[in-house]
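All protein chains of the complex are present and in place, except for one that has been dropped.
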Amino acid sequence: MNYVEKAVCLRRALHKIPELGWGEFCTTAKIIENLEPLGWKLYVGRQQISEEAVMGRSEEFVQKSIERALSEGVDKALIERMEGYTGCVAEFDTGRPGPVTALRFDIDCVGVEETDRKDHLPNLEGFRSQHEGAMHSCGHDGHTAVGLSVAQWIMDHKDELNGRIKLIFQPAEEGVRGGAAQAASGLLDDVNYLLGAHLAMMCKTGEVCIYPGGVLCTTKLDVRLKGKPAHPTMSPQLGRNALACACTIVSELLGMARHGNGLGCINVGLMQAGECRNVIPVHASIQLEVRGETAEINDFMVDQANRIVKGTALAYDVEYEVEKVGEAGELLNDPELADLVKEVSEKVPSCRKVIDHKKLGCSEDFTMLAARVRAVGGKTEFFVIGADRTAAHHQREFDFDEKGLETAFDIFTGCLRRLNGK
Amino acid sequence: MNYVEKAVCLRRALHKIPELGWGEFCTTAKIIENLEPLGWKLYVGRQQISEEAVMGRSEEFVQKSIERALSEGVDKALIERMEGYTGCVAEFDTGRPGPVTALRFDIDCVGVEETDRKDHLPNLEGFRSQHEGAMHSCGHDGHTAVGLSVAQWIMDHKDELNGRIKLIFQPAEEGVRGGAAQAASGLLDDVNYLLGAHLAMMCKTGEVCIYPGGVLCTTKLDVRLKGKPAHPTMSPQLGRNALACACTIVSELLGMARHGNGLGCINVGLMQAGECRNVIPVHASIQLEVRGETAEINDFMVDQANRIVKGTALAYDVEYEVEKVGEAGELLNDPELADLVKEVSEKVPSCRKVIDHKKLGCSEDFTMLAARVRAVGGKTEFFVIGADRTAAHHQREFDFDEKGLETAFDIFTGCLRRLNGK
Amino acid sequence: MNYVEKAVCLRRALHKIPELGWGEFCTTAKIIENLEPLGWKLYVGRQQISEEAVMGRSEEFVQKSIERALSEGVDKALIERMEGYTGCVAEFDTGRPGPVTALRFDIDCVGVEETDRKDHLPNLEGFRSQHEGAMHSCGHDGHTAVGLSVAQWIMDHKDELNGRIKLIFQPAEEGVRGGAAQAASGLLDDVNYLLGAHLAMMCKTGEVCIYPGGVLCTTKLDVRLKGKPAHPTMSPQLGRNALACACTIVSELLGMARHGNGLGCINVGLMQAGECRNVIPVHASIQLEVRGETAEINDFMVDQANRIVKGTALAYDVEYEVEKVGEAGELLNDPELADLVKEVSEKVPSCRKVIDHKKLGCSEDFTMLAARVRAVGGKTEFFVIGADRTAAHHQREFDFDEKGLETAFDIFTGCLRRLNGK
Partner (left out) sequence: MNYVEKAVCLRRALHKIPELGWGEFCTTAKIIENLEPLGWKLYVGRQQISEEAVMGRSEEFVQKSIERALSEGVDKALIERMEGYTGCVAEFDTGRPGPVTALRFDIDCVGVEETDRKDHLPNLEGFRSQHEGAMHSCGHDGHTAVGLSVAQWIMDHKDELNGRIKLIFQPAEEGVRGGAAQAASGLLDDVNYLLGAHLAMMCKTGEVCIYPGGVLCTTKLDVRLKGKPAHPTMSPQLGRNALACACTIVSELLGMARHGNGLGCINVGLMQAGECRNVIPVHASIQLEVRGETAEINDFMVDQANRIVKGTALAYDVEYEVEKVGEAGELLNDPELADLVKEVSEKVPSCRKVIDHKKLGCSEDFTMLAARVRAVGGKTEFFVIGADRTAAHHQREFDFDEKGLETAFDIFTGCLRRLNGK
């Protein structure tokens, strides 16, 4: 079984056990179990996650995920090693001087129930999600599989390589929650080159896009309000209406000033407020996100959101809390490294067409890792590896053409040969 | 065991099996099983409920309630007889000319988990609620028990009575949902006198209040909005934002015009909106109530609410639905009948003090039954029978002094002697 | 010419020169010119107005009013004596021991253009307003005229009186602006009895109402917001939108919590915002009033309004200013003094009917003077002296039956005889 066949195999195995962000215990176990025998040095648990920088992680959800992992036979010692924090960083030192190159693979899934359509490949071939309400409908199973396959290739070719190589298996990319915490671990602070890629997106099988555009900065915020209950007829003056406050906040948020320098967006996606019909509502919570074409714009939106919540809570005399539960920055590819990926891609057999620019319209917390690397002088590049898909990302009918795995494997290893080859 | 002892017994039995409105299958079964052997003619199911006038009833909840009733041993034949509609009207014809007098007892409970404090009487005496999250914390167990006790007294004294007597066991008083449907059955259209009472409220043991004030008209509305999903950055123009619409509706509702002729209130108690953070929200629902000192004021508030929802849905291009899920009218006691209750009360041994007016600050769908009776020329009276209580109504520590049952029994039977006595 | 004929004469003369609050220079001059020759000790200008407590007074308007007064021939020395502050307090000391009784008459007019209907008495009899856009359509011309007539009566009967008598000619009652400043002068701090009355209102000729109801506490607020301009397309991020902030404030104000203890109202009557279509709006101003059945309720509304403005200004990052431009309190009549007015009224020939209670639905800053008097132990009473009217108060067709002047004169002098008679 060659590397690509192995990647397909691994992708299908991972597809069966999709796990939502911060709950990837089975997945992380599988990564460890693959890498450790190969001789990779592993950073696990808090070694690779800075707790203070963790966003959008619920202890209750983590416990449930651990329980499920244990019930599915994951080794208890492995779970303990993870210390409640999923993801893993693997390092290999050739012992020879040379650059530090890092490859990043995200590992989590999406909260979608996989389709039961018979013609859906995972159903045809028997690798449908075995976790209810969870599905790899964003292709991260493919990313992880490629990472593991590349890991083996590296060990098989270690005598042909210089410097050091790091493989970043990042948790909780959905909701852009995990990147910041892994970046804050410091494990990337010695990296010279950081590469990452996404499968499919707007590119077809055989296409590679070097400068994906429209990758927006974003911040995800949860707002919680707490007022005071009262009987709305007998003593409304004793109440502090969290629901009314939340509604005004929403109106203000949607009408916030935009920025003249580029696209800025806001969405309030969820609101829950109140206890029952005949009590002045005490609790309200809203989930929102802002996005911006640049960090400046995104920050401008975040600042406004914070000010709106603070001021309006004061107007209604309710307590408030704003929690940042996700964050991604600008995608700034280094031209030199981008050129290298372009050159490598052009020689990859399965790559038919290299596209310079293509608009995606999404956010990626690869940017959080990349910002850390750039901050210490490293170069970063994030590209898209085309793969035909059966439905849009995050849809329950989503599947991608596994030929993309070959393209990915070839580009990553090709780059390693160029960057770390003897 | 005398009548009052029996009422206490029944009350405690009923207290153990509290059922929320439209789900009172155990309770209705108990009523039927008590009355039928005594010779009462019973109207059950759709005989006593007009389906078109039913408010705030969910088929799913009804099915669950039926299943629980069956699992608790309620006779399947009885359940079938109820046709999915709880409550019951019992009629006795003396065969002699005379007025038709109706007594109304409400039978449902409140969605509150009963306290586990040891000094709480139901805990001490072992009649705590056996239904999780449900509790007779409004005293309707007492009302029903008195009704059943009075039913027996009537049969025991049937030779001393003239005319006809109807006992109205009304479902779903909480949320003022059941009165209108029972009224619309037409079973009260021949009633000359309608009496109803509430235990405790603002009155202490030994007190009776003849003209409870501050009983407000009210209408409960559920609003449901449906927009269209869209990616908030890629194609926000395709979305129709139900959450934003709901927030504007709430702001408009709270700011609606009040009425110069008296008190008008509005509360939006609950809101749920949106699906996830990064999709333009598709669904929103809000639960609200308006109240008015008079029907004119209440109607004015309802009209505004409907107009606000309709117009604002148009402004946001979302679909809307307004459902009336509860309604109660003005409490208009007939002076002549009120005088009679007063005279009777003054002679009741356990009654220490008859109070003419006392403000309650609540709503009662007795008023829906009363309106029907008044419409055909009958007279109606709703009074309060005092009973010390351990906590406010609807609190989980609520309990009432069972001496109030005696007062209630004596007044109801006293009135029957006056109105239907030979 | 008897006192009442003189009052009619004076009323018509005053009707020709109506002046809006804080601009009553002609009116004040007329009062001074009437009283001084009679021997009254006069407090003028800052002697009777505490500058810090002045509300709703614009220096620009005052200057224009002074210019007009001068142009109409008012003595320049008199104007200088007024120091820019209209109104006047007159005091007479009998030299004999006895109580201090104060009578209050308000002197300002309404900003309404008087009708030109031919059958309107002021047109028929030639005493139509000579001041464009200003009219005594609230009857204060009558109040002032009665005050002057009573002043003469007092001097004519000074040997029959004991104690001291004060006549309070109050400016700026409309908008309830002047009472507080005159009260704060301290001139009422020795008053034992304070009487005031309003002509017409809901009472017909011959009626007197002793306890006018529905006289609400009120506070008038002006809100001014200041943001920052910006081009709405090129650089909206530089703007701070005062118009948007004002709109949110209005929504919040109208939806503020009401009070369970009684009527509380809010009205935002005026808003002006923005500079031109294509600039982010910099300025916004709104004029609002709250009212409350009690001081507690009114204060609750005011507190909310202040909090709403403060918090929302913060949310929008705009500067704000809230100015109190008017204030009136609860009308609390002293039963003993009310009884005296009632007894006196019953003997007045032109009084056909004494009414105890009647709802007015207005506000009166007599209450500000009364609060000061009550604070030092004095007793106060405000009553209504009926007079048929041709249109509602503040309408341009308003006129009142001058027979009310006789009733008023007789009641005031009758009370003086009772309170200060030898």
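In order of appearance the chains are A, B and C, and numbering begins at 1 in each one.
What we mean here is this: a contact is a pair of C-beta atoms (placed from the backbone, for glycine too) under 8 Å apart; a residue touches a chain by one contact, two chains touch by 3 or more.
Computed from a predicted structure; not experimentally measured.
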| item | value |
| --- | --- |
| Touch with the omitted chain, as defined above, among C:P281, C:G311 or C:G378 | C:P281 |
| Touching the absent chain when the full complex is considered, from C:H231, C:H357 or C:K422 | C:H231 |
| Touching residue (missing chain; options A:K166, A:R258, A:K342 or A:R372) | A:R258 |
| Interface with the unshown chain - residue positions in chain C | 175, 216, 220, 231-234, 236, 241, 243-244, 246-248, 250-251, 254, 263, 265-281, 284, 287-289, 291, 361-362 |
| Chain B, residues in touch with the chain not shown (by the definition above) | 231, 233-239, 241, 244, 248, 251-252, 255, 257-261, 280, 300, 307-317 |
| Sites on chain A contacted by the missing partner chain, in the whole complex | 251-255, 258, 263, 265, 361 |
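Note that in this section only the chains that are shown with their structure count from here on.
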| item | value |
| --- | --- |
| Approximate Å spacing (C-alpha centroids) for the pair chain A, chain C | 68 |
| CA centroid of chain A to CA centroid of chain B, Å | 52 |
| Touching two or more other chains - residues of chain A | 231, 233-234, 236, 241, 244, 248, 251, 280 |
